[in-house]
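With one protein chain removed, the remaining protein chains of the complex are shown where they sit.
Letters are used for the chains, namely A and B, taken in the order the chains are written, and counting of residues starts over at 1 for each.
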Amino acid sequence: MNAIKLKREIRQILVGLGFLLPNILGFLAFTTLPLLISFFLAFTNWNFEMHNYFRPGAIPQFIGLDNFRKLFAEPDFFRFLGNTLFLMIGIPFGIAGSLGSALLLNHNFRGQNRRIWAVAIAGACLLCSCMLLVILNRSSSSTLLLICGLFAGILVFGSLGGQTVYRTLFYFPHFTAGVATFILWKKLYSPENGPINNALRPILDWISTATPNFTPANASLASSLLVLILLVCNTLFARRVLIRWKEGESGSFCLFVSLLLLTLPAWLAAHLLPLPWQRLALPAAAIITYFVALWQVKRGKSFHAKADYGLADAVILGGTMLVFSYAMIGLAILAFRFPEARAAGLAPPKWLVDYYWAKPAIMMMGLWGALGSNNMLLYLAGLSSISPELYEAADIDGASPWQRFWTITWPQLANVTFFVLITSVIGGLQGGFEMARTMTQGGPAGATTTLSYYIYEQGFMTGRLGYASAVSWVLFLLVLIVTLFNWKFGNRYTND
Amino acid sequence: MKQIFAITLLLLAGASLYTWRTQPEQQTQRPIIRWKSDPNPQRYEQVELFNQWCMENGHVDEQNKPMIMLQLDAANNQSSLIQAISGVGGDIIDAQAQLFAPMGVCHDITAFAAKGNFSLEDTYPGARSLLSWQGRQYAYPCNVAVAAFWFNLDTLARFGIDSIPAEWTPDEFETIGRRFVERANAGLARQEFFFCAPLDNTYILNCMARSQGVDLFNETMTAATCSEQPFIDAMARLYKWTFVDKLAPSAAEMASMNAEGGYGGGNFSQLQYGNFAAILTGRYALIRFRTFSRKINFATAQVPMHDFKNLIISTRSAILYKGSKNPELTKLFFAFLASKTYNDYIIKEADGLPPNPKYACANPDYLQPQGYENEGRSHANELKWAMNIALPAPASPYCKATDNNWLVYALKKYFNDLGTAEDVLTEAEERFNRAIQESLQANPEMKKNWLEQVQIQQKIEELKKKGQQIPAHWISNPFHRKYYLETGKLLIKAEENP
Partner (left out) sequence: MLKLYTIKKSLALLLLNLVLAIVACALVLPFSWMLLTSLKRLEEVGLNDWLPEIAQWDNYRSVFTLKGIQFSRWYWNSIFVAAWVTFLQVFTSSLAAFSFARLKWRGRDTIFLMYLATMMLPGLVMIIPNFQNMIRLHLVNSYAGLILPAAFSAFGTFLMRQFMMNIPQSLDEAAEIDGATKWQLYWNVIMPLARPALVTLSIFSFMGNYNSMFWPLVMMKDPHKYTLPIGMLAFESAQGQQTNLLMAAVAMSVIPMIIVFVCMQKHLVKGIMLGGVKG
């Protein structure tokens, strides 16, 4: 009996493996084996110039941790890691964008016929009025007409075709992303006569003539106001975090994470903000927040939650706040410097050829692709799986749309958000190669060299394979940390 | 479902067959020799010329066709380095021997070259070190160039400048340039006319620094010396000319120019239309210029320099790839490069300087070509400079050739306002020196040699301090040899010939 069972089991395994065989052979040959080789390579001085096809005698030597030592000793690695992380600031925007698109697209478009026609007619009217506008006002160019026509066309098609049409259009940029669209963007970003700067120039001219009142005194006032708003928002947010913690919606560890994310910009602000009080205010607020938090923690809380309960929410909310803070700090600096810049003549940025603008330019292009990406589709799927009863219950309670979003939609989508965030972070760590190779060659002066481009440069352009392997393994460790984080926390806290 | 898979498989098999059949290898029976070169349209003609030459000289097979089929692989965006070391380079690669020979991917052609009139003696003195490594020859030039400023005299005349000196100091360059830019752009909203093409290249930087006696590497090439004052001054000058005087467009201004492409890029059209008064190029540029319907009146000028006039010679030279399957047949190509047919072709078509200068010197077809009077003295100038003042680009045997971009990096950094000239150059010097240390670490034999040279360098420094002459055999850097010789600081023993 047992022997028969054993025989059957062996048979089953053989059949199972038989079906698996073609795939697993390739898998071993092109994934597992390279992985092992790569690991060993990272500890050798393999260099194509020394050890190659034509020098069978020269054998790469084990040099222990030398590659890693060099990597951590030289500024390059950290600079390029910094570039990679900087480009990842775009991720929260991308996620917010795709969530927004999904929310917009999730409405039921297919109402009664009359409504559809109403919208279609409205679109056609708009088209006509745009045309009239252009015909009457000769100063407008045909380009404007064209854009209006495009807009009206989309509107008519969209209101007739509903979600599918918009979803298709939203998804185009992501779907076609590749060398071709990067080249397209390179041309769009042309500093002197690209369409982006051609459009910006009149706007900037208008701004500089339309703001004669914006004197330096007003500028510092505006800048101060922005910082004040940031302070208020930060305080409100910190309060919210503390309340969440007290009510047991998040654990102590999450409290710490949220506060850390919240107060990180303060240290940047201390260096960058133009006015002395601003430089003091944010760090001071941060310190006070910590003290209040400590005091609250000492007092204890009403509901007890495990230390890492609600981490996903904490990371997402804290991250959003972090980005918001950076944006406000940036705006404050911008406002302060505006009069000076206007005096010098407002010029549109030089995008890809400017050291400081190259990264934002690439991020903006990324955002273009991220609005309607796979993430949007995932959000759409998530939205459609929220049971309508929840909303009905909320309607009966008289909840505002804002409340509906925060109490129903957001928590119900938490697992999707977490998944999307993790995959974006992993993608972001490895990303940037194609853009850098196509648009900037890693320049200007290394501003857009990400780790993946660095690996390519070291491995395939200068031939230091051992060193490049070491870099790729450090990257691997970073990805692994994120993956483990996902593995440990993702399932536990988001699926309940 | 099975049928779908079967049909797909059949289709794919058909497609594979088609793909395989249409590969160039399948189109002919003759052995194919691949020539990796640049995407100059001229190369296609040179392939034709090669076939002709084969026929005339009896290098034919039974069917009276050239013995080999020379096939051009002309795409410039791939790193030929990786290609070469992974065994898939062309049989002939247009590459620097200095860079490729140390990796062991080139055939030594010394003996063969001596027999075939294309040894190092048969080319320009300044180019010799570019073609050899450790005293052996690995390459022979396809053509040679000494870049200089090529001025469009018509553009200059339009704004009231009649002539340009062939040699000038930076101050003279600046004065004339500023006058031009001021006059040309008077009343324009945006600057449209520039005195010259972008200046953010190391060619001018190196020449300017060398003209004050400093090279990127020291006399023994054991360390970088690019943080010395002449380099800093030269770099600051280039910056000033680009951003303050606006003699040349910045990277941003360049990125927005639309022009017809083609070989040589858009700069050529900018020169033709008068947006640039000058571009930095060599005689090979005439290939394109001669195709333009309007003839440009040219004058050439050296890059602005201080006392010691020098220019950098560059060659597009062919190496015989070690991975070639037909090395013997490939040698035919080198004989072709040395032939009068080829040299005359280069002279006639203006594809740079001919590999062998003897075909150009005193040749009226070269010095004053019929029907191209508008080109003025440009031919004579370039030949003169190539024979007399040209030097190879700075390089050190201890510094991996692929790392040579630190100077470029410094220049880019400085042009992006990421540090003072002194900062970026000091950093570049450190990076070069670190790169040297790295290659020494990997190669103990090289390290021994390096240590000896470092001691010699110390002795040189002492002599320099005392203001004494330095023995010629101590100096391995071709620049310093020439510089010291001409400034009388070189000690030459009777038995030595510099």
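Basically, contacts are C-beta pairs under 8 Å (C-beta built on N, C-alpha and C of every residue); 3 or more make two chains touch, one makes a residue touch a chain.
These numbers were taken from a predicted model, which means no experiment stands behind them.
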Touched by the hidden chain, restricted to displayed chains: A, B
Residue in contact with the excluded chain [from A:38, A:235 or A:296]: A:38
Residues belonging to chain A that touch the chain removed from view: 9, 12-13, 15-27, 29-35, 37-38, 41, 53, 101, 104-105, 107, 109, 111, 115, 118-119, 122-123, 141-143, 146-147, 150-151, 154-155, 158-159, 164, 166-173, 175-181, 183-188, 190, 192-193, 195, 198, 368, 371-372, 374, 377-378, 381-382, 416, 419, 426, 429-430, 433-434, 437-438, 452, 455-456, 459-460, 465, 468-469, 472-473, 475-476, 479-480, 483
Residues of chain B in contact with the chain not shown: 1-2, 5, 8-9, 12, 15-16, 19, 23-24, 39, 41, 44, 73-78, 82-83, 86-89, 256-262, 265-266
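The definition used in the following text is that only the chains that are shown with their structure count from here on.
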Chain A-chain B separation of Cα centroids, rounded to whole Å: 43
Chain B-facing residues of chain A, complex: 45, 47-50, 52-55, 190-194, 350, 352-355, 443-447, 460-463
Contact set on chain B toward chain A in their complex: 79, 81-82, 85-87, 102-105, 190, 251-258, 322-323, 400, 402-403, 409, 412-413, 415-418, 442-443
